[in-house]
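Missing here is one protein chain; the remaining ones are kept as they sit in the complex.
All chains are identified by letter, namely A, B and C, in their written order; residue positions are counted from 1 within each chain.
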Amino acid sequence: MNYYVSFGEREELISVEEAGVAQYRVTLGNKTFVVDAHRVEENTWSIILDGRVFEVDLLVGDEEISVYLNGDLYPLKVVNEQQKALSRTKETAEGGKQLLTAPMPGKVVKVLVSEGEEVGPNQGLIIIEAMKMENEFKSSAPGKVKEIFVKEGEVVEGGDKLILIE
Amino acid sequence: MNYYVSFGEREELISVEEAGVAQYRVTLGNKTFVVDAHRVEENTWSIILDGRVFEVDLLVGDEEISVYLNGDLYPLKVVNEQQKALSRTKETAEGGKQLLTAPMPGKVVKVLVSEGEEVGPNQGLIIIEAMKMENEFKSSAPGKVKEIFVKEGEVVEGGDKLILIE
Amino acid sequence: MFSRILVANRGEIAVRVIRACREMGIETVAVYSDVDRHALHVRYADYAYRLGPAPASESYLNMEKIIEVARKSGAQAIHPGYGFLAENAEFAKRLEEEGIKLIGPSSEAMRVMGSKTLARQTVTKAGVPVIPGTLEPLATEEEVVETAREIGYPVMLKAAAGGGGKGMRLVRDESEILSALRMARSEAKSSFGDDSVYIEKYIEKPRHVEIQILADSHGNVVHLFERECSIQRRHQKVIEESPSPFIDDETRKRMGEVAVAAARAVNYENAGTVEFLVDADKNFYFLEMNTRLQVEHPVTEMVTGIDIVKEQIRIAAGEPLSFTQEQVRQVGHAIECRIYAEDPDRNFFPCPGLIERLRTPGGPGVRDDSGVFEGFEIPMHYDPMISKLIVWGKDRAEAIARMKRALSEYVITGVKTTIPFHIRVMNNRHFIEGDFDTNFIDKVFFKEEAERELPEPEVAMLAGAIERFRRELRESLRSKEISGEGIGSLWKYTYRPGFGKKF
Partner (left out) sequence: MFSRILVANRGEIAVRVIRACREMGIETVAVYSDVDRHALHVRYADYAYRLGPAPASESYLNMEKIIEVARKSGAQAIHPGYGFLAENAEFAKRLEEEGIKLIGPSSEAMRVMGSKTLARQTVTKAGVPVIPGTLEPLATEEEVVETAREIGYPVMLKAAAGGGGKGMRLVRDESEILSALRMARSEAKSSFGDDSVYIEKYIEKPRHVEIQILADSHGNVVHLFERECSIQRRHQKVIEESPSPFIDDETRKRMGEVAVAAARAVNYENAGTVEFLVDADKNFYFLEMNTRLQVEHPVTEMVTGIDIVKEQIRIAAGEPLSFTQEQVRQVGHAIECRIYAEDPDRNFFPCPGLIERLRTPGGPGVRDDSGVFEGFEIPMHYDPMISKLIVWGKDRAEAIARMKRALSEYVITGVKTTIPFHIRVMNNRHFIEGDFDTNFIDKVFFKEEAERELPEPEVAMLAGAIERFRRELRESLRSKEISGEGIGSLWKYTYRPGFGKKF
């Protein structure tokens, strides 16, 4: 099977096939490896590659896979060929949107912007209190506040939409 | 519900009823306790009784329950009233039998007795090799070898019958 | 000696105190809120009593209920740990009235040191150097603006009743001061119920270095040398060590003497910590005195061999210290990493939740002070600290190497933790060289991290592709199995009998 794996700017086409019990023949660019990959705990894989040992923790989403390796986080996007073809058609439609969601349950202390307002990069948007700490969330890029989904004083759950910037 | 709980020579009639979430009203003899008993891990219970804290590990069989408490093992037999009534009728039929079973996989090195032989208490019956150690198993009481289920050199699984003494 | 002690706390520090008591042959009484019935501190104690619902105000901060439990259980003394009631002078006073011994200082010492302004006045008289700033809370916005001008920017606004970075704001320019004041007051109010704020000179490139002291009821006061606590995020310590890689012997000696003088100024009894800011020229200024056991006390225990909690209990029981200042030695080097249920990749956002899997590091020189177990749900009502990992090495290089090794063995899943963050800090060149101040994490570390090239992108990408391949294979096999084809072929993909049980 072939997968498009992206990490940051880099995208690679990686092909994987079985080569024995917990063994995989993997091609990346012009290099082919035989990878010994055992799932040793629920989210943990022990990988031996050319004799070298790696222990990776994987947090697996649908297309997103977070790989923890020696304390470093490698956020990957892994799609198969069908998904890749689909996403090509969608790509042009989106772009430039920032949807701010609540990372955990908390209470909206203050909304610092209003709908229609132009915001700069790194500008404070909203203050959420969680576990007795107030946390200010900022914009990652300039844009215009398209929609505010919450009110001050409202209690939010993790994942709830907060503010949409365009 | 009423249970007959035996520990060694002692047998007690214990009645148990619910008294709240993870709370039980328990009567043993003329004493009644309210016991706060939480199953905190798979085989582990945290019990609070008159303010005193106990952590017990339970190995649960059908009627046998092994209770580990502060490093001590309390092997219990717990039966409800129906089971008690049933066992009364059976009791006379059995008695005096010793069935030796293999505690773990191993290999029969030597059978030290033969069928029909009279054995004394604490007499060597069979030698099993497991994990590179030879272990001799002895009789717990005198009796007569009724049946030998294994041969020398045979590989046995845990729980396999070895020798029956009457 | 006491025969029974009530531990008025939860989490790792309650476990720590219970362990000390158990080793001393003293019975312990745990208290718990509804969400903590399964917690280790309840299970490790000899007695346990419920306090009330989860919110701290109805449980661990409920003084009268705690006193009632102490009475009922026959506890002669109360160890407050840190946080909650540990520095509450009113609680200390209530215990004095009730004739229950608090394992800590007198309510009077607590009252004086608990007010930052009163503390500064008191230690200044004892010859302890303090940071330029106001000694009283400032009432009006005008007063704040005026004082800041006098001291000169940058200045720091601080909650008078505060601690732990809450209600604290750095102001570099007059244009920011009023909004910062409002934020500080609001946090101070919600955290401590008191919005008083004072102001002081902000010291550039400051190090946070503190001295552990022990004082008995016979007038003996000793210090156990320093702890370097400059590695902070959001003004909260996350990594501590002893000795400090920055302090020289002469400064160490003077800081120790000054700390002892500060303790003597309030007739201090029991364990306490005198915190200092140290500038680049090794001038040091009194920050505050913590009148309780400190989170980071284990690093001092590892280098001195002294069990601070056991000493606290002996002191409270009226025993004299069993050693003199001259007998205290710093041997080797110790480092502590605080493991929080926080996401270091999202600004240390708290992540309470269920600990699905826990593997603790082991081997020589490693100590794990934890309050959790696998299957425990970290409640969202309290501090999200999971554990403290402490290592000892014969020197700082060995301690860092050992901490890296131990962190790499530490597995916690189900919640995000600060373990990966700590590994990255241990690998950071500035940290290894001891070249950092309290701004290091926010100002230097994360900038360098953002620029650092990750060393194994290909391995990560291969792992991701294989995971995806295996997942698709499993799904296709499962659908075949459901449709009646290929049953049994699944076995090919389970690698060991019995092992697949949990996964």
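In this section, contacts are C-beta pairs under 8 Å (C-beta built on N, C-alpha and C of every residue); 3 or more make two chains touch, one makes a residue touch a chain.
The structure displayed is predicted, hence computed values, not measured ones.
A.B. asks: Given the contact definition stated above, which residue among C:Glu377, C:Glu456 or C:Glu472 touches the chain not shown here?
C.D. replies: That would be C:Glu377, which touches the missing chain.
A.B. asks: Given that one chain is not shown, which residue among C:Glu136, C:Asp194, C:Glu257 or C:Asp307 touches it?
C.D. replies: C:Asp307
A.B. asks: List the residues of subunit B that touch the chain left out of this view.
C.D. replies: 1, 3, 5, 7, 10, 12, 14, 16, 18, 21-22, 24, 26, 28, 33, 35, 37-39, 41-45, 47, 49, 54, 56-58, 60, 65, 67-74, 76, 78, 80, 103-105, 129-135
A.B. asks: Since one chain isn't shown, list which residues of subunit A touch it in the complete complex.
C.D. replies: Per the touch rule, subunit A residues meeting the hidden chain are 22, 38, 40-41, 46, 48, 51-53, 55.
A.B. asks: Considering the whole complex, not just the chains shown, which residues of subunit C touch the missing one?
C.D. replies: The list for subunit C reads 15-16, 19-20, 22-25, 35, 37-38, 44, 298, 301, 305, 307, 331-332, 353-354, 357-360, 362-364, 366-370, 373-375, 377, 387, 393-394, 398, 401-402, 404-405, 408-409, 495-496, 498-499, 501-502.
As a convention for this text, only the chains that are shown with their structure count from here on.
A.B. asks: When the C-alpha atoms of subunit B and subunit C are each averaged to a single point, how far apart are the two points in Å?
C.D. replies: 47
A.B. asks: Roughly how far is subunit A from subunit B, going centre to centre by Cα mean, in whole Å?
C.D. replies: Averaging C-alpha atoms per chain gives centres 53 Å apart.
A.B. asks: What's the distance between the Cα centroids of subunit A and subunit C, rounded to whole Å?
C.D. replies: The separation of the two C-alpha centroids amounts to 31 Å.
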